[in-house]
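Read through the structure below, which is laid out as structure tokens, and then see the notes.
Yeah, one chain of the complex is gone here, protein chain that is, but the others are all in their spots.
Labels run A, B and C following the written order; every chain starts at residue 1.
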Amino acid sequence: MSILLYIRRNIDRAILIFITIFMLIAYPLATTTDFGKFMTDWYTTLAGWSTLLGAWAIIVGVFVIVKNNVMNVVKKTKDWYYDIVTLVALVIFVGAGFMGGYTGPSMRWLSTYVLQAVSTALLGIEAFLAISAYYRAYRLKNIEAAVLMISSLIILMWMGPIFEYLIPGISNVAVWILLNPNSAAQRAMFVGIGLGLIALAVRSMLGRERYGGG
Amino acid sequence: MVSTDPGMWVYALLVIAIYSFVFKHNPAFRVAQAIAVGGGAGYALWVSIDYIQRLGISRVQAGHYIVLIPLLAGLLYLFQIYPRLSWLSRIPVAMALGIAYGTTLIPGVAAYIIAPITQTVQPFWTPNPVDNFSVIVNFILMFCGVAFFIFTSDKFVKGRYGFIGRIGRIGLMIAFGSACGTLLGAKVTTAIGNIIDLLSKWLGIPLGT
Amino acid sequence: MSEKKKERWTKKILNLDNPPIYAILLILLVLPLFFPFNTPVPITPMVKALYDKIESLKPGDVVLLDFSWGYGFKMLHEAGHVAILKHLLSRPGVKIVMVAFFDATSELSWRDVMAQVNIEKNYPDKKYGKDWIWLGYIPGGEPVVLGFADNPWKVAPKDKYGTPIEQYPDFYETVKTGADFALVIEGGGHGGINGHVTGGFLKSYGLKYHCWLAYNMDPSVIAEFYPYYPSIIKSMLNGNAGAAEYERLLNTRGRGSTMVDALSMSHMYAVVLIIFANIIYIYDRYLERKEKAKTATRR
Partner (left out) sequence: MIKTGWLLDTILFWTIFIVLFIGAFMAKQGKTLKLRELLALEGIREGVGRAVEMNKPVHFSPGAGTLLTGDWATQTVAAIGILAYTSRLCAKYGARLLVSYPYAEWLPLIEEAYRSGFLLEGKPEMIRPADLQPYLGGYYVFDTGVMRRLMDERPATVINVGPIIWDSIDIGETAKRIGAIMIGGTARLLQLPYVVLTSDYVFIGEELYAAGAFTSGDPMQINTVALQDLGKYFVLVMLVLGMILLAAGVPIIQWLSI
């Protein structure tokens, strides 16, 4: 029984370690030797799997959505009538897919007029949210805040094409800031991110992070 | 001339419903969001079915039986619904995560560790004084920035060498500030695109160009 | 007691509710659509570089044009891609491979662009299969992007309509690896450096094969790519401002030029707003100090 429990706890980690190490060995190999060719072929094969692996998960996801919404409607929790809208929309979209999948004519209509409306509008309202964030976040409290504000102002002036005529040469300053101090600070963060990535992989393999799950 | 296309009406009403959120949270936004949740899930379902068909089943039919491995491993996700066997559903995640690590770690070293060094280490004695100044600024900010992020000691954050961390912080602030400045451009473009759609396609008002 | 309850007028302005701020922005966005004031557009070297590169393409060169943006980002990239595609099609003998990696909605993006360019009508001598092909959306994320760069026709053996690429010798023979593309244009900046398409293009075509790599970029991520310009990424279009510049180079007026006015107005507004808020803030601190001094003397 304990062996079964051990397998149950660790089988995913074993798979993770095997695939990771295999791909890490295969990645830098040139295809000039037979071994290199074999490994590279397997690398390409494996690399193409990730989308397919995640594809079935959507069924569970839709199941959870349906379950949550039906429960809300049955229990009549707060604002339950909106959940009926959700369920109706789900039924319409799933039904529309029976005519030619997601590229079919009915789904194309739905995605053009319904989903595209929501997605573009969501990005659009961020313009408004950004303006209010600017209004509230930039305060000349100390040197750091002042630097943050001034560099932001210069870039804002560069992004609005009219400023080039009001303040000639602003684009040179902006591009210099983007190319030099901005890039340098980003590179400094890159170093940490690159190292952090490797450390995270090591921790996942040791099973200490349980992919982070406790 | 106001549009007679029902699709345009749906589009316009949804756009207005979402935009109304910025002024006040209201039932119209709730309805639009409820439609988006149901619709998005339905759409994602069909996209995934297309993946399974195109990347999985059709390749198996073409004789690539190796594709059966991810296809069947992905099916283990369904055990998530049955709590006692839900540990099986971790297997496809582990496989995908292994692939993610395997594909990103070595290119990550190239892009995140080597490339920053090669881009910073540049000659600083060229005849162009602006370039020389830029190289020196780059070097100082990169050096101080990396020093600022050291976890094990606060030598570079406090005390005699504290100024190094301070310079690193200021460099970070420049980077954050300049990126915040670029935010508005993208968002305003989308907002204005929506407004053009509403005015010209839905309400049919001729716009000057 | 009653004195304390009364809020300073500066504090009131600093803690202003959002709606008035939003309302002014909305007015500023709508106004230029009716009364355009045609702000002049300066041409930046970033955009000029791409224009010059396309001008210098020789007959037989193959260009990879990527349409990787989801439909929500339509407004950002469409104008730029329309201008670029029109320019590419006007060059004799240049061959175009069109592809999308981002998500299933990228195909909608492609159709929108093609509807505006209208190859059959405007460029009747350009034939499908000989001058351009459309591979459709290739799912699979970053590994597929990297794989496509190593061995394009193994990852995408067929085009969107199911024809094997072997039947298009102009493409099949010329392109063996990613290095054979004379010009690579990525559309969309989702995810920035870490994004599975943008990052994949950078890692493969930029760092590995050293192709002539250009991005039609989402303005909000452009800062992240600056470390790689101009050594690895040779050109970037800054969203619609970049598209307007490109339209100016081609001597046309498209949607990019229409939006530039609103872009200018909103940025002016943001700058004025930030400066205004800070003047009020400094004055508020001055008032606060004065009040404190007053209460101290009273005591």
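Just so we're on the same page, a residue touches a chain if its C-beta (ideal position, glycine included) is under 8 Å from a C-beta of that chain, and two chains touch if they have at least 3 such contacts.
Because the structure is predicted, anything quoted here is derived from the model rather than measured.
Taking the full assembly into account, the omitted chain touches A, B, C. Within the set B:M8, B:A73, B:A96 or B:L198, the residue that contacts the chain not displayed is B:A96. When the whole complex is considered, the residue among C:P143, C:G178 or C:G256 that touches the unshown chain is C:P143.
From the options A:V73, A:I92, A:I170 or A:I198, the residue with contact to the chain not on display is A:I198. The hidden chain makes contact, of the residues C:K95, C:K126, C:H190 or C:K234, with C:H190. Within the complete assembly, residues 24, 27-30, 32-33, 36, 50-51, 53-54, 57-58, 60-62, 64-65, 68, 71-72, 78-79, 115, 118-119, 122-123, 125-126, 129-130, 132-133, 136-137, 186, 189-204, 206, 208-214 of subunit A touch the chain that is not shown. Residues of subunit C that touch the chain left out of the display are 18, 70, 72, 103, 140-143, 189-196, 199-200, 207-208, 220-221, 223-224. Residue positions on subunit B in contact with the hidden chain: 18, 21, 25, 29-30, 32-33, 36-37, 39-45, 77, 80, 86, 89-90, 93, 96-97, 99-101, 103-110, 113-114, 116-118, 120-125, 139, 142-143, 146-147, 149-154, 157, 172, 175-177, 179-180, 183, in rising order.
Keep this in mind: only the chains that are shown with their structure count from here on.
Interface comparison, B-C against A-B: more C-beta pairs in contact at A-B.
Among the other chains, C has the CA centre that is most remote from the centre of subunit A.
Averaged C-alpha coordinates give centres for subunit A and subunit C that are 18 Å from one another. If you average the Cα atoms of subunit B and of subunit C, the two centres end up 14 Å apart. With centres defined as mean CA coordinates, subunit B is found 5 Å away from subunit A.
For subunit A, residues touching at least two other chains, in rising order: 47-48, 50-51, 102-103, 111-112, 115-116, 120, 122-123, 127-128, 131, 134, 149, 152-153, 155-156, 159-160, 178-179, 182-183, 186-187. Multi-chain contact residues of subunit B (touching two or more other chains): 22, 47, 50-51, 55, 99, 103-104, 107, 111, 115-116, 119, 175, 178-179, 182-188, 190-191, 193-194.
Partner subunit B is touched in their complex by these residues of subunit A: 8-9, 11-13, 15-20, 22-24, 26-28, 43, 45-63, 65, 79, 82-83, 85-94, 96-97, 101-103, 107, 109-118, 120-131, 134, 143-145, 147-156, 158-160, 174, 176-195, 197-198, 201, 204, 211.
Every residue of subunit A that touches subunit C in the complex is listed here, in rising order: 44, 47-48, 50-51, 102-103, 108, 111-112, 115-116, 119-120, 122-123, 127-128, 131-132, 134-136, 138-140, 149, 152-153, 155-157, 159-165, 171, 175, 178-179, 182-183, 186-187. By the touch criterion stated above, subunit C contacts subunit B in their complex at residues 18-19, 22, 29-30, 33-36, 72-76, 103-104, 139-140, 142-143, 146, 193, 199, 202-203, 207, 218-224, 227, 231, 238-241, 253, 255, 257-259, 262-263, 266-267, 270.
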